[in-house]
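For this depiction, one protein chain was excluded, whereas all remaining protein chains were kept in their positions.
Order of writing sets the labels: A and B. Residues in every chain begin at 1.
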Amino acid sequence: MPDATGLELIAHELRESEGDEAVRETVFFRGRGTIEVAPERIRAVLAHLRERGFAFLASVHGVDYYPHEPRLGVHYELLDMARVDRITVKLRVPTDAPEVASVTADSSADAPGGPQRGWPTADHQEREIYDMFGVVFQGHPDLRRILMPEDYEGHPQRRDFPVGGEPVAFTYNERDALGPM
Amino acid sequence: MSPTEQPTLSDYRQREQSITLAPVTQQIVERNAGDTSEELLTLNFGPHHPATHGVLRLLVTLQGEIVRDIKPIIGYVHTGIEKTAEDKAYWKVIPVVERMDYLSYYFNAMAFCGAVEKLVEVDVPKRAQYLRVIHLELNRIASHLIWLGTSALDLGAVSIFLYCLRERELILDLFEMSSGARMHTRYFQVGGVIEDIPAGFEGKVREFLKIMPKRADEYGAILNANEIVLQRLRGTCPLDADTLLSLGVSGPLLRAAGNPWDLRKADPYSSYDDFQFKIPVGTVGDNYDRFAVRLAEIYESVHIIEQALDGLPEGPHITTDRKVALPPRHELATSMEALIHHFKLVTEGFRVPPGEVYHPIESPRGELGCFVRSDGSSKPARVHMRDPSFVNLQALSHMAEGSYIADMIATTAMLDPILGGIDR
Partner (left out) sequence: MEVKREPLGPAAGLGAHVDPGALRVRSLNAHQLLRGADMQGANQPAHLKGTELERYVEERILTTTLDKTVAWARSNSFFPLAFGLACCAMEQFHAAGSRMDIARFGFEAFRASPRQADLIILAGRVSIKMAPIIRRLYDQMLEPKWAISMGACCSSMGVFNNYALVPADKFMPIDVHVPGCPPRPEALMHGVLKLRKMVQDDPDMGWRERYDAHGTEEILGA
């Protein structure tokens, strides 16, 4: 794992190459480092970390930080297989403007950062975050719901979405719980 | 796409058509230099089909019998496990999370318990770690046996299915002996295991370990000498390690392609570094290598269990930190503190300091990670399981493109998808 100083070094490098506003915060917690970045810079940050050796994107998952704004977070878990290092990159977007650039596809030659390789592993995982949280990934080749039915309304994993469920059908409330058959 | 436009609110059938036929047809036409005479057929391998890998739906676009594109559609057994877990105290999340990847239930529990133990900063005693390793490796063998049985069933070798179930019954008997249940045992708790193993457990495990390699030899002998199995598996649907890495694939699929990445060796957890074992690695990365790697892993797991039993240390089976683990029942009659701890733990549960942690382990299908975010209360604020099958499924279309339908079936079998983990 990059220790605390290693984490600060990485953050410093990122600030140098991407600009000061790219890295918002670094957290070193329980032996693992987390870098919070600005959502606009995510592709560039991941590309930079890939150069540094973190070439395996292990997981992309979403978190709802309700009630702290900005609410929706996306975490990218990176793994450096050669040095057995892990680092987390996270970003947060508000609910009223939940757009993040998708890291799945390769960017074309005329994109601002030049041609960059994408991370194909993020395909289904970004779709799941869209389905469960409502984060819209711009540039994703096929952003549809993946786990819920296609015409489902609502984003279930948000903290203000009710857990739902059925009243348990005992004999005394069988008719009400199960409804007309 | 503007942020206000919902991409899902259009006609269902229309969307399905536009996903598969149009872009792929264009590619085929371009590839065949403008020849539009070849017709493409989209076949639906519906959620209910006899190749029993659960309710996986594949939209396969075929040119003749050659597969041109596969679009997996999942979500048919989506259970909202992560949402349910946010509603329950930490120790109640363990049975919920166990039911995710329903063949490797100990691994799900291990990932979650490992994450919470990191957050709470509690030490797991050595004996508990060894017991965990024994049960994890037994679960790995059981999972590989079902994989072998159902894959052989897909290929047509029906008797292997019954043989593998016979062995799995022995393993489930062992689980029943140690925890009381055959599946979803709630044996792993935060801080250790819920109960020490009973007398006679070690003897029974050793009996099993004597039989298992011989049985695995039998399966190898039957399948490796079978011309049909070899023809269907050798050379079909290979994929190189670099593409697999970019797709995020880990586990036996990656090892079959030649990359010896195994979290038990690379980043040992729960005393795995105390044991000597080899990592089976393939060369070509085709279906036969995936099959051979998993079969060889059974032997390695047997070896690990033997070493764990030989070196099983004495000691407590769960952490002695009473704020996290229940006190033993005999203390409740004599100690007031034990009673209070018991009461607090059972009613409210233990509180976990706020923070976020991601704990990865090596499950039979690859890297199983558990992300837990806690906000200081007794219920987790977010539990996410990074399931290996969910990520590995993305490799299916890359693997099976350009091969025949029969090869696609064999590849799906060798991929070892578990829909409970994919859909969560």
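Quick notes
Simple rule for what comes next: a contact is a pair of C-beta atoms (placed from the backbone, for glycine too) under 8 Å apart; a residue touches a chain by one contact, two chains touch by 3 or more.
What you are looking at is a predicted structure, and each value in this text was computed from that prediction instead of being measured.
Put simply, the hidden chain is in touch with A, B once you look at the whole complex. For the chain left out of this panel, the touching residue among B:47, B:316 or B:355 is B:47. Here the missing chain is touched by one residue of B:146, B:190, B:257 or B:415, and it is B:146. For chain A, the list of residues touching the undisplayed chain reads 148-149, 156, 161-166, 168-169, 171-172, 174-175, 178-181. Residue-level contact of chain B with the missing chain is found at 46-50, 52, 54-55, 75-81, 83-84, 95-96, 99, 102-103, 146, 149, 161-162, 165-166, 168-169, 172, 182-184, 419-420, 423.
The criterion applied here is as follows: only the chains that are shown with their structure count from here on.
With centres set at the average Cα position, the gap from chain A to chain B is 22 Å. On the chain A side of its complex with chain B, the touching residues are 29-30, 32, 34, 55-59, 61-64, 75, 77, 81, 84, 86, 88, 97-99, 117, 119-125, 128, 132, 136, 138, 142-152, 156-157, 159, 161, 163-164. For chain B in complex with chain A, the residues that touch the partner chain are 1, 3, 7-9, 12, 15, 19, 74-75, 78, 80, 82-84, 86-87, 118-119, 121, 245-250, 261, 266-267, 355-358, 360, 367, 369, 371, 373, 381-382, 384, 386, 390-391, 393-394, 423-424.
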